[in-house]
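Encoded as structure tokens, here's the structure I'll be asking about.
Missing here is one protein chain; the remaining ones are kept as they sit in the complex.
When the chains are written out, they are named A, B and C in that same order, and each has its own residue count from 1.
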Amino acid sequence: MGRGRLEAFSDGVIAIIITIMVLELKVPHGDSVHELVPLLPVFLSYVLSFVYVGIYWNNHHHMLHATTAVTGAMLWANLHLLFWLSLFPFATGWMGENHFAAMPTALYGVVLLMAAIAYYVLQQTIIRAQGPGSILKQAIGRDWKGKLSPVLYVVAILVTIWSPGVAEAIFVTVALIWLIPDRRIENVLARHEA
Amino acid sequence: MGRGRLEAFSDGVIAIIITIMVLELKVPHGDSVHELVPLLPVFLSYVLSFVYVGIYWNNHHHMLHATTAVTGAMLWANLHLLFWLSLFPFATGWMGENHFAAMPTALYGVVLLMAAIAYYVLQQTIIRAQGPGSILKQAIGRDWKGKLSPVLYVVAILVTIWSPGVAEAIFVTVALIWLIPDRRIENVLARHEA
Amino acid sequence: MGRGRLEAFSDGVIAIIITIMVLELKVPHGDSVHELVPLLPVFLSYVLSFVYVGIYWNNHHHMLHATTAVTGAMLWANLHLLFWLSLFPFATGWMGENHFAAMPTALYGVVLLMAAIAYYVLQQTIIRAQGPGSILKQAIGRDWKGKLSPVLYVVAILVTIWSPGVAEAIFVTVALIWLIPDRRIENVLARHEA
Partner (left out) sequence: MGRGRLEAFSDGVIAIIITIMVLELKVPHGDSVHELVPLLPVFLSYVLSFVYVGIYWNNHHHMLHATTAVTGAMLWANLHLLFWLSLFPFATGWMGENHFAAMPTALYGVVLLMAAIAYYVLQQTIIRAQGPGSILKQAIGRDWKGKLSPVLYVVAILVTIWSPGVAEAIFVTVALIWLIPDRRIENVLARHEA
């Protein structure tokens, strides 16, 4: 199996996840602008999750771009990642509806953490299959973003007991770290193709 | 990354948006024809949004057809556009359920405006990446539709205070302007390929 | 624009329509087998609509297989067809929840009729664009199924006043007529390729 099918299926699942998250934004019954006020935290948590799913889609594509042969282990590591991503709408909705209360914020952090671990597992599965001289291994280099993120998620989860607001600030910070364009993989691939 | 993945992912998200909008048409409990009467404004707002999303899908494809290399900036500009399109089901549902009341109509206009701006930003991102002699720049020409639409949306938003009906008429007018087949991009591309 | 994008987008929308129809099968609260009894008509109407959407998907693919260049008119004729198909979940749910009562059955017939007309319009749009010697025109031949179906839908709609059961029987009959494999287009294409 080539990587085309894996990409297409992942694209499908991620496209659906990113779109059904918006269903948590329930249409209010009244027609006044005041009806929108309680929706603000739901909207903000949607924006945060949209950016996170966008980052995952982006990185997932770069990662598969550095992959040629697809093994059974990769298929399941990929489904494992999609499983945790599929919990984003639930975690996002719970956090938004409860105005960033402690427990829902902690659960959101747990889902972010599990997705980050699943991404790492998929990455290592590909690197192991590529053997020594793995293009992906060269491409990710020291992978400081991939290593720092889970640590920050754990800190955020612990910090929710004391202040959910600080936890949210950490989630936003991690998203910003990833939004800074990551040209590592592109560079290594460009060098290989040259 | 080629434009194929970007097209496929955008197609997926737009296909889902256009389809979940119809979920706002809630199945009534009774079986008489009178049950359908309160659904009429919901249906009409669905038709309007279906046409708008159809126009975006159409133009989006023509735009990407004039794009070869895809940069990280384009990926994020595209996700930004998809974000605003993903709010169509919410804005459509709120406007329809409240029978085109002032505030929901204004919000619908805001979502249309933000999507138009996001489309413009994506267009400029591609043109900037293509440098002087950009095919897309030639293709869109003076882009009077792209420049007129946001102005009309702003007028419609302001007009809702006075008459939501006039605002709706403006939304319908803008949709009709875009429905007139736009052969500009096709023409320029055809000339380039000749 | 080639036909690939049109196929992919239509596939996406049809896949979503066929899948969200099942959401009308609401999970009951109790755990006894008696909870399933009121769901039976909902289930039966789901089966009928699943078969209809399957037939449309099937025929749509055969039709596009006989199409090479895609024009703007085809794009909009295709969106028009998808619009009526997108009303299947609503019409199916209303008919199922009201145990095949007269009005919901009539509305179901109207949606079937409009989808059949939209399909016919799309077909004629492609034939007109292909000009004399159109492959599609040869492929569909006398198109007796396409001409008979709308007539039967109109009969079924009128008959609901007298007996919704007869209308349902007509819907099932039309589905069976289409289920009989249609080798016309395949044959003509095979002859052309030979």
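By definition in this document, a contact is a pair of C-beta atoms (placed from the backbone, for glycine too) under 8 Å apart; a residue touches a chain by one contact, two chains touch by 3 or more.
What you see is a predicted model; the values in this text were computed from it and never measured.
When the whole complex is considered, the residue among A:Pro89, A:Gly109 or A:Pro150 that touches the unshown chain is A:Pro89. Chain A residues in contact with the hidden partner, per the touch definition given at the top, are 1, 5, 8-9, 12-13, 16-17, 20, 23-24, 72-73, 75-76, 79, 82-83, 86-87, 89-90, 93-94, 97-98, 101-104, 107. Where chain C meets the missing chain, the touching residues are 7-8, 11-12, 14-16, 18-20, 22-23, 25, 27-33, 36, 47, 50, 54, 57-58, 61-62, 65, 179, 181-183, 186.
Going forward, only the chains that are shown with their structure count from here on.
If you take chain A and chain C together, the chains in touch with both are B. Both chain B and chain C derive from one sequence, and where they touch, under half of the residue numbers involved are common to the two copies. Chain A and chain C have CA centres that are 38 Å apart.
A straight line joining the Cα centres of chain B and chain C is 27 Å long. The set of chain C residues touching two or more other chains is empty.
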